[in-house]
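Here the complex is missing one protein chain, while the rest keep their positions.
Here is chain A:
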Amino acid sequence: MAATLPPPRLLPSGDSAVTVEFSRTIDDAANERVLALDKALAASPIEGISETIPTYRSLLVHYDPGKIGFDALGEKLLALATQPLPPTTKARRWRIPVAYGGEHGIDLEDVAKALSTTPDDIVARHAGGDYRVAMIGFTPGWSYLSGLDKSLHMSRRQSPRLFTPAGTISIGGIQAGIQCLAAPSGWHLLGRTPVRTYQLHRNPTFLTEPGDRVTFFAIDHKTFEELDRAAEAGEIIAERVDA
């Protein structure tokens, strides 16, 4: 409900960046505002802005104080941030294959036990979700998804793992994620996708964009190996199914 959002705030992030904050909590309405402001700035750039970083509930704007000062930029950003939302454009939609459980999803059984159900049921609930890429961060291509089924919300692991493999599909708190590179993580690992959300020397280098919609479908481990080889060779194996 956009009406419940407080007015956006300008938070100074040093002398060369400013954070435009729409909410203090994870909130799809705030995220829509973030992405709308990001799009508005891409469509009509403000002289001096070098880079924008959309996150769940705020847009970080990097700028050159040699070209525009904090006050002048802040005024322009707030004016754009409070404009009515443009009609929603059709989002891109990706179908992402996932090999659930076993060596690829070592926490699937534990998650099922913790939620007093079966691994198949967890897979059905996770793959049945309709997700949105809320932000990308932490490491290249790490896509944070909103839209996780409420019955799958569970706190993160007590002690984070120092290594989780590339392609990990995991859940943590109220979030779901597609991880691209091997990284430390405190999330619960449900499976692995052969899809590379980031791959150098591929066009495009980055597959997902904030605002994209995502659904998952289960594949067996043999199919994983085949798709993984194709992906390694540079093929985009995620299915794009814009409705």
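Everything below uses one rule, namely that a residue touches a chain if its C-beta (ideal position, glycine included) is under 8 Å from a C-beta of that chain, and two chains touch if they have at least 3 such contacts; residues count from 1.
We adopt the following convention: contacts and distances are computed from a predicted model.
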Record-based protein name (UniProt) of the chain missing from this complex, from "ABC transporter permease DevC", "Sarcosine oxidase subunit delta family protein", "Biotin-dependent carboxyltransferase family protein" or "Dihydroxyacetone kinase": "Biotin-dependent carboxyltransferase family protein"
Touch with the omitted chain, as defined above, among A:His62, A:Lys76 or A:His221: A:His62
Contact with the hidden chain (one of A:Pro97, A:Pro119 or A:Gly141): A:Gly141
Absent chain, residues of chain A that touch it: 11-17, 19, 21, 24-26, 50-60, 62, 65-66, 69-70, 135-142, 144, 181, 198, 200, 205-206, 210
